[in-house]
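Only one protein chain is missing; all other protein chains are in place.
First chain written, first letter: the chains are A, B and C, and each begins at residue 1.
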Amino acid sequence: MNLVKVAVVGASGYSGQELIRILMRHPGVDLVCVTSRQLAGKTIAEAYPRFQHHRFSSVKFTASDAAGVVASGAKVAILALPHGLAHEYAQPLLEGGLRVIDLSADFRIKDPAVFQEFYGEAHPAPGLLAQSVYGLPEIYRDQIRTSNLVASAGCYPTSILLPLIPLLRAHLIAPASIAVASMSGVSGAGRKVASDYLFCECNESARAYGVPKHRHLSEIEQELSTAAGIPVVISFTPHLIPVNRGIVSTIYANLLPGVSAADITAALEGAYQNEPFVRLQGVTGSADIKNVTHTNYIDITWRHDPRTGRVVLMSAEDNLVKGASGQAVQSLNLMCGWPETEGL
Amino acid sequence: MNLVKVAVVGASGYSGQELIRILMRHPGVDLVCVTSRQLAGKTIAEAYPRFQHHRFSSVKFTASDAAGVVASGAKVAILALPHGLAHEYAQPLLEGGLRVIDLSADFRIKDPAVFQEFYGEAHPAPGLLAQSVYGLPEIYRDQIRTSNLVASAGCYPTSILLPLIPLLRAHLIAPASIAVASMSGVSGAGRKVASDYLFCECNESARAYGVPKHRHLSEIEQELSTAAGIPVVISFTPHLIPVNRGIVSTIYANLLPGVSAADITAALEGAYQNEPFVRLQGVTGSADIKNVTHTNYIDITWRHDPRTGRVVLMSAEDNLVKGASGQAVQSLNLMCGWPETEGL
Amino acid sequence: MNLVKVAVVGASGYSGQELIRILMRHPGVDLVCVTSRQLAGKTIAEAYPRFQHHRFSSVKFTASDAAGVVASGAKVAILALPHGLAHEYAQPLLEGGLRVIDLSADFRIKDPAVFQEFYGEAHPAPGLLAQSVYGLPEIYRDQIRTSNLVASAGCYPTSILLPLIPLLRAHLIAPASIAVASMSGVSGAGRKVASDYLFCECNESARAYGVPKHRHLSEIEQELSTAAGIPVVISFTPHLIPVNRGIVSTIYANLLPGVSAADITAALEGAYQNEPFVRLQGVTGSADIKNVTHTNYIDITWRHDPRTGRVVLMSAEDNLVKGASGQAVQSLNLMCGWPETEGL
Partner (left out) sequence: MNLVKVAVVGASGYSGQELIRILMRHPGVDLVCVTSRQLAGKTIAEAYPRFQHHRFSSVKFTASDAAGVVASGAKVAILALPHGLAHEYAQPLLEGGLRVIDLSADFRIKDPAVFQEFYGEAHPAPGLLAQSVYGLPEIYRDQIRTSNLVASAGCYPTSILLPLIPLLRAHLIAPASIAVASMSGVSGAGRKVASDYLFCECNESARAYGVPKHRHLSEIEQELSTAAGIPVVISFTPHLIPVNRGIVSTIYANLLPGVSAADITAALEGAYQNEPFVRLQGVTGSADIKNVTHTNYIDITWRHDPRTGRVVLMSAEDNLVKGASGQAVQSLNLMCGWPETEGL
């Protein structure tokens, strides 16, 4: 396997840390550049004691700007920056000939007006929106292979889109009936040092937040609408629960007239039975965070409820892996022509 | 305050333990009898080291049957037995002149056919069903005062009924649109010694269970139907999350045509603004387990979502207090003519 | 009971919050002043949703300086400030005629040189050191009753001193052999917003810190030396574990020649059998955080190890209650002539 030079930009958060963990074990990657203003000057081992005694442990964080990343010789840059900063790097990196995978939401929304509605400001680089591919490999595999700018799908969106897209494509459920409750581990909030995320504020706690219009709704509805062929608007309530990692999403939708439980099962099996990272648990299984943490799998199970005419879909994934860094590496594998599961 | 002699029957689970904790501090209660086959012969202090150095610490558990409880002189018996056993005590205790508060589901369902549908067997004492009062003081306060058999409301039901009943009574929401996701701490499963509830199976885990037809639906739908004046069938998905105590319920419902956000607020404030244990957090507040644990409060907050035409209601309570033992003592206070908040 | 006007200075941390919780239920207290620069202008209910619907919920935080506290009419001020700030309030409050209970370490050390050694700076008000009483009621009960300045004992020190003092006073153990390992919940670090105390950094983590010369050693050794009648130097390693509250201390000491297991038991029982907040669990019991959280109890158990000639003492307390705010209220009760257990 020919090594590909990779840079990680903004590697001080939990997604960046997880990305380093995965890349350290990836046989195709030569990690030539990791940047973080906060950690600049430290080696990876010094910044993260957990990563001592690994390949790349002695790579040093730099405070490089885009030019510095280009100068590192990297052919692919993965951006793990806070939302709103990615365009400062993406544009010059693309111009410098790098391919870019962005973990933030900055390039996920196709319509600048939707971006403005949900993020409260004009998109700083609308030209890149047209160019980017939504980084959900199960849905956009072919486009990702050849893309130079992949906007890796968000954590909540991944957990909601994968169960729903096959059902909407097959016109099995009523789009307007969709309602979702998701529970996320605290790493989903990033490594933000704020009192809300202190141990004693999260432990023995559970709470909804961002109701009723969480920013992730914009990309969820964009992709559901594409699948349904009509505009879809849904209800979505995220909750914070005291686990480090993992998202469980529980999704309600009304079956359209004449649709049977077997149709639901057939649509999901048709879509995913050969997918390496989607594990269908059928109508009796479970979607439990503990079965997917530290893996790139998403587990999906479902139940038909004849009393209400609804289907209940439940998914579980690791928000830092399938919901962020693992999914980005899945795209990286596609872009580099490697087996999609390499290093995952 | 004249002391009332109270017996706790089946006090080895978490609800029984919490009941003892509350009664130890209740100025109106003389705890004359605590029963548990498993703990018989031990004092409360020996069985629960946490309860050393308290009033009643030296009361001994007995393996008493109903006759033994009657012989203890108790005027009120609170049953904290596993589901299905309460009728063995309730009938003879009532005949012995005691008033009974039952924490199980055994007397909550009015219609024996519904009981059979959800519990899989014929109700063993259908005569008592007619006589019992559903123990949700905010709704049945007057009937509880004079009742001899109170079927204290369940933990999930309390968290769902209190937010929804005022909206259904006022015809503000579409009954068929109701969908609920609830998250419960592990004590909700009782003190059952099963591998599913081991620390390592629950910690760093979150999962739905009992989908799509959890037993609690029977009492939830019974009470919602009464409030709505028509039969109501809903979706309800409980989840197990790694906290000791607490339930958060997130509830979706479609507003009926012409209903405004202000109508929702008015209905909830009209119903609860003077309730001692319902804390309305309005349209900007939060319903967080950590604000209600170890208290008899239920916190309720809500949001109107004009995009979907839904209201999102969120509630938080301690499943062992407002969801079980605290609520039972609230009924006890009503039955004894004490201030409703006494000892809570 | 005549109400005593009480002020809480610096009530935005976990100790301050716990203090408010206790004082809200204390029948002798009129809470006339709570200060916090950070929370100034908010009511207690607004700052802490948990404390809605309680007596004093509508008391407003102020940014008062000492003069403002004096002006509030308070007769007793409890200081819950970060270490190093207490003297700015204590001096003028004492001059203003108030009695002061300080939760910080600022007035615990009698010898200014020891203070300087452990805290790295000269004591700002050495005159107050002589005047203060070490606030460990089981040891200094009589002095506390009449004191105007109580330096309430620290959390780790309380858990270590109470088991050891009777054994040192009776000359049963070798002072130089003492070695302690303590485990503390994360609230012990206060509500400091630092990345070390984020949920994901503490959950699924356990680590020693402050080795080998934690600041609390200064007061621990001061009090052990007083008990032993000779200078005592010990080993002490605190650990952070993922619980909200609670400290477990495990203490090793060599028995002096001729000392038996029964002598240890006799010394502890002689010292504590009538103490309201010390629960001796004997030689077969357990000292478990879960039995003491949210209470002012300290549980102590011990084992003689004939193989090594050592005694192993284990204690458990709630760091925020017996280790901080509960203990302060215990002193308050003594100072006001109330029953020592009032409100606890």
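Basically, contacts are C-beta pairs under 8 Å (C-beta built on N, C-alpha and C of every residue); 3 or more make two chains touch, one makes a residue touch a chain.
Bear in mind the structure is a predicted one, so any value in this text is a computation, not a measurement.
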Among the options C:V6, C:L19, C:I44 or C:A287, the absent chain makes contact with C:A287
Among A:R50, A:H83 or A:K192, choose the residue that contacts the chain missing from this document, as touch is defined above. A:R50
Which of C:V211, C:I230 or C:A262 contacts the chain that the document leaves out: C:V211
Kindly note down the residues of subunit A that lie in touch with the hidden chain. 49-50, 52-53, 204, 276, 279, 281, 285-286, 288, 290-292, 294-295, 297, 299
Mind listing the subunit C residues that contact the chain we can't see here? 176, 179, 181, 183, 201, 203-209, 211-213, 233-235, 237, 239, 241-246, 248, 250, 252, 286-290, 293, 303-305, 307-308, 310, 312, 314, 316
In the full complex, which bits of subunit B touch the chain not displayed? Write them out. 14, 185-187, 191, 193-195, 197-204, 242-244
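Following the convention adopted for this analysis, only the chains that are shown with their structure count from here on.
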Where the centre of all protein Cα atoms falls, which chain's Cα centre is nearest to that point? B
How big is the gap, in whole Å, between where the Cα atoms of subunit A centre and where those of subunit C centre? 46
In whole angstrom, what separates the CA-based centres of subunit B and subunit C? 37
Measure off the straight-line distance from the CA centroid of subunit A to the CA centroid of subunit B, and report it in whole Å. 39
For subunit A, jot down the residues that touch at least 2 other chains. 201, 203-204, 242-244
